[in-house]
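Here the complex is missing a single protein chain, while all its other protein chains stay put.
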Amino acid sequence: MSVLPTQINLEVRDYECDLQGIVNNAVYLNYLEHARHKQLQAIGLDFAGLHDGGLDLVVTRSEVDYLAPLKSGDQFRVESRVSLLGRVRFEFLQQILRADGLPIVKARIVGTCLVKNSRPGIPAPICKLFDAGV
Amino acid sequence: MSVLPTQINLEVRDYECDLQGIVNNAVYLNYLEHARHKQLQAIGLDFAGLHDGGLDLVVTRSEVDYLAPLKSGDQFRVESRVSLLGRVRFEFLQQILRADGLPIVKARIVGTCLVKNSRPGIPAPICKLFDAGV
Amino acid sequence: MSVLPTQINLEVRDYECDLQGIVNNAVYLNYLEHARHKQLQAIGLDFAGLHDGGLDLVVTRSEVDYLAPLKSGDQFRVESRVSLLGRVRFEFLQQILRADGLPIVKARIVGTCLVKNSRPGIPAPICKLFDAGV
Partner (left out) sequence: MSVLPTQINLEVRDYECDLQGIVNNAVYLNYLEHARHKQLQAIGLDFAGLHDGGLDLVVTRSEVDYLAPLKSGDQFRVESRVSLLGRVRFEFLQQILRADGLPIVKARIVGTCLVKNSRPGIPAPICKLFDAGV
């Protein structure tokens, strides 16, 4: 029911820092989303392509612990692990670590699928990908 | 220990919508932050001014439930209620409602103060504002 | 060939400021876009609705002079004037002024229409709106 974790490496861009000189709290949601979409890509799911096909992956709940701030020039990685949560939801456990290993953010993101003209849930072909543990 | 709730009225800007045609999940964090800073302003606290004086208000945890999406042109309001959480943290309970009353987002944001060269906590003068129930 | 100018009133949000404590240069493009979409709305054009109908309004060139920076808490207005530029383009002349009248940004934005399966240009019904000087 779970797939291999993925990891992406990124670098803080100065425009992502706010007037406190640290990465703004909303920007971590951007980082986490980008990492999730790369994770989905790794199991054969294309976020934009799915939308064009009438299937939208949406976040229904986010829980984020901000442990330490990233600053201008910091290198960091985002680790993501996704698994099914019952029949209609999936759950990402994610963390952001500075290049030296310092924990920055720990997050739990719950999502589901919205299919045009249909009830929320995860279409069978997508479930299969998870089952396969690809 | 708590202060009067505040409410701000906003409108979706098209650049805040992503390729799904709905407001991106990270943008709600922007809305919520702006509402918190207006709430702080209402009790006499200026986020940028505090930073210039060496005191940073930072988010330590966010919990956000996404109930329904906002779209291009939607009018909405953000309601915020803040209270102290023990001696070193404060808690915002916030919700975003579309103009017609539809609940969009429900959030709990926990924060603290970082004072230059000092331990985390909430300086006495700021606590006083909360006690006063201004 | 030109329509009545419009004006919108906005306020700086703290997350729009970067580590220099001023509104980041890219954010003014957001302000200008939002003002253009309100200007289009005023002449009966809905940016998102047009996209759903297969017609995309896109920017082809922007020229922006940054005269003075906006800061946390600043109130400002964006003034926009739009006119046709030949047969296939339109031109927005825009300026951002702080509430006390200080000029912040002066901009010229050129755009065109992309119609699905068609050449760039401005469809006749849209041209008419401009001609009418609504």
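Here the chain labels run A, B and C in written order, and each chain numbers its own residues starting at 1.
We adopt the following convention: a contact is a pair of C-beta atoms (placed from the backbone, for glycine too) under 8 Å apart; a residue touches a chain by one contact, two chains touch by 3 or more.
Bear in mind that the values here come from a model prediction, so they are computed numbers and not experimental data.
Considering the full assembly, B:Ala26 is the residue among B:Ala26, B:Val64 or B:Leu84 that touches the omitted chain.
Although one chain is not shown, part of subunit B still touches it, namely residues 14-15, 17-19, 21, 24, 26, 72. Although one chain is not displayed, its contacts with subunit C can still be listed: residues 19-20, 22, 24-27, 29-30, 33, 48, 51, 56, 58-66, 69. Interface residues of subunit A facing the missing partner chain: 13-15, 17, 21, 30, 33-34, 37, 46-48, 52, 71-73.
By definition in this document, only the chains that are shown with their structure count from here on.
The chain with its CA mean position farthest from that of subunit C is A. Over half of the residue numbers found at the subunit B and subunit C interface occur in both copies, marking it as a same-residue contact. Subunit A and subunit C have Cα centroids separated by 33 Å. Among the residues of subunit C, those in touch with two or more other chains are 14-15, 17, 21, 72.
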